[in-house]
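The complex is shown incomplete by one protein chain, all other protein chains being positioned as in the whole.
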Amino acid sequence: MERVPVLKIGDILLVSIQIDMEDQVALQLQEDLADRIVATGCHGVIIDISALDIVDSFVGRTLATIASISRVLDAETVVVGMRPAVAITLVELGLSLPGIRTALNVELGMELLARHRAEEFTDLDELGDEDEADTPAAAAS
Amino acid sequence: MSEPGQRLEVASDQDVVRVRQLVRTVAVAVKLSLVDQTKLVTAASELARNTLVYGGGGWAEVETVDNGRRKGIRIVFADEGPGIADLDLALTDGYTTGGGLGLGLSGARRLVDEFDIVTEAGQGTTITITKWCR
């Protein structure tokens, strides 16, 4: 059975799905990711689906499950690169992927994660100097 | 100008992928628009999975059709599984018996132009979908 590779880049796990996944492969990915989040202590997951020409309800549900599991493990998931035709189809299908953050591409996804991390720490820094909002992102890397 | 249909067995996960790929190839061949291709392949994926999971396996047949004005694709999914006892309920958004999202049948119906289902408890299920070129 094929397996989708999970890459670690800094504080982020990057998954780029390049194959037409069998359902089992999707479930395997779900497990692999949970293991890797715990093993690496990463706080962000980016799943690039720009190579997928369809997302059906099974894959959609798997993505939602991955997002929920990651959140429990203190990692934020961003799904990036969804094709327009896929998005239109999902809307028609009635699948709105609640709870999943999305971005247009990997770069914007990384920005989104960085911003999210920064926001989490601003709460703590609220009392301090405004400029210190910059530091957590830098400190984390 | 219909060509003879191609029939694939649906008995495993890999078969679902194969059905998707066949439908994609045929959809490209009859020049369905990209969005319509995506909708049709997605619907086929949902229904093939239903055939496998709920029908206990079966087959899918893909053929091109022509009604004189437009070309299209017709796909038949058939199984000899337990059938569907309450069709109206099964076609309701969010209803599921298999732990899914309950969007398979109802969602697939929205993605195609024609959707026909023949089923009876204990008699298996046959679903025929058609998508026409715009």
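For clarity, chains are labelled A and B in written order, and residue numbers in each chain start from 1.
Heads up, the rule we're going with is that a contact is a pair of C-beta atoms (placed from the backbone, for glycine too) under 8 Å apart; a residue touches a chain by one contact, two chains touch by 3 or more.
In the analysis below, contacts and distances are computed from a predicted model.
K.L.:
Select, from "Phosphopantetheine attachment site", "ABC transporter ATP-binding protein", "Polyvinylalcohol dehydrogenase" or "YibE/F family protein", the UniProt-recorded name of the complex's unshown chain.
P.N.:
For the chain not displayed, UniProt's protein name is "Polyvinylalcohol dehydrogenase".
K.L.:
Taking the full complex into account, find the residue in A:K8, A:R71 or A:R115 that is in contact with the omitted chain.
P.N.:
A:R115
K.L.:
Pick from A:Q24, A:S68 or A:N105: which residue touches the chain that isn't shown?
P.N.:
A:N105
K.L.:
Tell me which residue among A:V4, A:L27, A:I69 or A:L97 touches the hidden chain in the full complex.
P.N.:
Missing-chain contact among the listed residues: A:L97.
K.L.:
State which residues belonging to chain A touch the missing partner chain.
P.N.:
Interface residues of chain A facing the absent chain: 78-80, 82-85, 87-88, 90-92, 96-97, 101-105, 107-109, 111-112, 115, 118, 133-134.
Everything that follows uses one rule, which is that only the chains that are shown with their structure count from here on.
K.L.:
For chain A versus chain B, what separation do you get between their C-alpha means, in angstrom?
P.N.:
It comes to 31 Å between the two C-alpha centres.
K.L.:
Looking at the complex, which residues from chain A come into contact with chain B?
P.N.:
That would be residues 20-24, 53-58, 60-61, 83-86, 88-89, 92-95 of chain A.
K.L.:
Within their complex, state which residues of chain B touch chain A.
P.N.:
13-14, 16-17, 20-21, 24, 34-35, 37-39, 41-42, 45-46, 49, 93, 100-101, 103-104, 106-108, 110-111
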